[in-house]
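All protein chains but one are shown at their positions in the complex.
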Amino acid sequence: MSAYLLRRLWQMVPTLIGVVLLVWLLFKYFGADPAVILGGLNATQEQVAAIRQQLGLDQAWYVQLGIYLKQIVTFDWGRSWATNEAVSNLFATRLPATLTVMVPILILDTLLSIPVALGVAYVRGSLTDRTLMIVTTVALSISFLVYIIVGQYLFGFQLGWFPVQGWSDSTWTNLTTFVPLPVMLAVLVGISPQTRLYRSFFLDELGHDYVRTARAKGMKEDTVLFKHVLRNAMIPILTNVGYNLPGIFVGSFLIEVFFSIPGLGREVLLAVNRSDYPVIQAATVYLAMLTMLINLATDLLYKVVDPRVVLK
Amino acid sequence: MSAVLTTPLAAAPRSEGVWRTAWRRFRGDRVGMVSLAIVAAFLVLILLSATRLVASSWQREVGVPNAPPTLLGPRPPEDLGTIEVPKGPNVDLSDVDPLAPKYKEWAERAAKMKTEEIPRAQTLPLGGDRLGRDVLAKTIKGTEISVFVGVLASLLATGIGTLLGAFAGFFGRKADDFLEWLYNVFTAVPDILLIFAFAAVFGRGIGTVVLILGLTGWAGVYRQVRAEFIKHRGREYVRAAEAIGASTGSRMFRHILPNVSHVILVRMSLLVVGFIKAEVILSYLGLGVPVDQVSWGTMLAEAQAELILGYWWQLAAATLFMAVFVTAFSLMADAWRDALDPRLRGAE
Partner (left out) sequence: MLLSIQELKVAFRLGERGAVTLVKAVDGVSFDIPDNTTLALVGESGSGKSVTAMSILNLLPDNAQRQGRILYQDQDLLQATLPQLQSLRGKEIACVFQDPMTSLNPVFTVGAQLAEPLVRHMGMGWRAATRQAEGLLAEVGIPEPKRRLDSYPHELSGGQQQRVMIAMALACGPKLLIADEPTTALDVTIQRQILELIARLKEQRRMSVLFISHDLGVVGEIADQVVVMRQGTVREQGPVAAIFSAPKDLYTRALLACRPSLTDVPARLTVIDEHIQGKVSAVVAKPKDPAAPVVLEVRSLAKSFFLREGLFGQREFKAVRGVNFKLRRGHTLGVVGESGSGKTTMGLTLLRLHEPTAGEVIFDGRDLLKLSDAERQLMRRRIQIVFQNPYASLNPRFTIGQTLLEPMMIHGIGADGAERERRARAILAKVGLGEDALGKYPHEFSGGQRQRIAIARCLTLDPEVLVLDEAVSALDVSVQAQVLNLLKDLQDELGLAYVFISHDLAVVRFLSDEVLVMKDGEVVEQASATALLAAPTQEYTRNLLGAIPRGYRGERRSVTTG
């Protein structure tokens, strides 16, 4: 097991180097000149040149790459060009807000999708099954934007059940006042694709031989579905959840923008609009590391769920 | 050799290939055919729009701001109170007015020009936006742009993914290791973040959006094509091809690829839907199509502000067109997948 862990951690290094290279190359060769951006619209030539020298942009490319690598290794993410705030501080203060919204969404999504998908698999082929499939297809064809716009308008503006926007410092207030509306909308949208996916997992499993054996042993259909099939389907379901996990850190950006929640996603979006390169670069590398660690954790969890897996 | 005239190979009775059989099966699927008809209708609309036969003048402000749809009838005229105009003759300022000498000249020049006074319509078929532009024209043009971006981006992503997946799956070892590393690099960063990073760097524009989506979305196709090529390269018919001396290229693209093409097609149709939705979000955020273009996303951006004021028609139009097209396309793709299913085909 420890050999496996070591090997996996060792294999992360080339990937991380690749991400760093990708980000660096992308911003260096395709991005605008940082000196010009920082100088602003009215900077003179001399000012721009001075900024360039300050940032060290007039040095050879390998020197610049070296500096960049050193910054990453020492976890020095630099400062935001827009606010001059240390990027690491930026992340630390914005992360809690994102998590307060996204973790409930993730939990509710999964917890609700599994029983719905199980139910649909139970009545497979019937009118209910087919109707639900059409309904989810239509629901999926409407952009998330529309749901938020209409939802915010209806529940916040017209009915006044929830505040349209806002955030507070207390986590409890957030969870009870500001989080319910966005979470409700996101879960409503997220259930459709998850249910369809999990349903396909269940139907797949139902076609396997061991289901016939379970029936031949005289097991009731309930037992077959809720015990035999569910246990096997947990493997792809867990893989799917693990796969989606890294996406929650930035995936909430739409919600954060609409509801004015000071989270990580909105921060990155602001950075994109303002060409605030240090923030975007740092977010990319930081989240790549996080994704790889989460993938490793998912793979380790795999071993617990699927006894056939041999971690080599 | 026999002296009897035998039919040449080209004229020999040829059985149905995979695609014809699938088409026959597809024809029997009512839902699929209806969806195909809807998608085809949209494609005709897009073609008309692209060739400027329809909706080319969407930017013209033909209606009053926020004109309601024809069905609802015109808005009651607002009660515009007039500001009190002071009575008495105008004061003569010619001695202090620096522009005074020019007035006569300008008045003569202005008399020579004609201004077109388009009577602003009170209602438009699907309503007007805040500048009075025809929502119907905007929606049609937006359809063209959004679908175009979606299809082109998915073609790009599928092309990249297929090529790389074929190489990785077929050759294995070093090639596979390198491409696996590339895949890991691109998937280590969450999708949206990667798109944001590219968008920050490349800026706005239709071509840019296609490039961004294509370059970030190839990973799924790559994974699947690679798995298929690995599965097929060990199959006996590929071994047999090697045994009779077929070249590597021949084995990859003449033998294996046709057996994998239906999987790729289904994957691509999923991508189209995903990319259209992604483009809508990007355009909404101002990272997608440029300012002088319209897409479903820009319409939704405007719609948000309008909704508070009670003007819902732009939101409805964009959502309706998008929902109908994406639903029809998804159902059609589902039907295609069922028609191509090898289990029903009996060939494997």
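Letters A and B mark the chains as written, and numbering starts fresh at 1 in each.
The rule we apply is simple: a contact is a pair of C-beta atoms (placed from the backbone, for glycine too) under 8 Å apart; a residue touches a chain by one contact, two chains touch by 3 or more.
This structure is a prediction, so every number in the text was calculated from the model and none was measured.
S.K.: Which residue, B:141, B:226, B:255 or B:337, contacts the hidden chain when the whole complex is considered?
M.R.: For the chain that is not drawn, the touching residue is B:255.
S.K.: For a quick check of understanding: of B:41, B:72, B:240 or B:308, which residue touches the chain that isn't displayed?
M.R.: From the options B:41, B:72, B:240 or B:308, the contact with the absent chain belongs to B:240.
S.K.: Give me the subunit B residues in contact with the hidden chain, please.
M.R.: Interface with the chain not displayed, on the subunit B side: 1, 6, 8-9, 12-18, 25, 27-30, 235-237, 239-247, 250, 255, 258-259, 345-348.
S.K.: Kindly note down the residues of subunit A that lie in touch with the hidden chain.
M.R.: For subunit A, the residues touching the absent chain are 3, 6-7, 125, 208-210, 212-221, 228, 231-232, 235, 305-308, 312.
The rule is simple: only the chains that are shown with their structure count from here on.
S.K.: How many angstrom lie between the CA centroids of subunit A and subunit B, rounded to a whole number?
M.R.: That pair's centroid distance is 24 Å.
S.K.: Can you list the residues on subunit A that touch subunit B in the complex?
M.R.: 14-16, 18-19, 22-23, 26-27, 30-31, 134, 137-138, 140-146, 149-150, 153, 157, 246-247, 249-251, 253-254, 257, 265, 268-269, 271-273, 275, 277, 280-281, 283-284, 287-288, 291-292
S.K.: Could you please specify the touching residues of subunit B with respect to subunit A in the complex?
M.R.: Going through subunit B, the ones touching subunit A are 181-182, 184-194, 196-202, 273, 277, 280-281, 284-287, 296-297, 300, 303-304, 307-308, 315, 319, 322-327, 330-331, 334.
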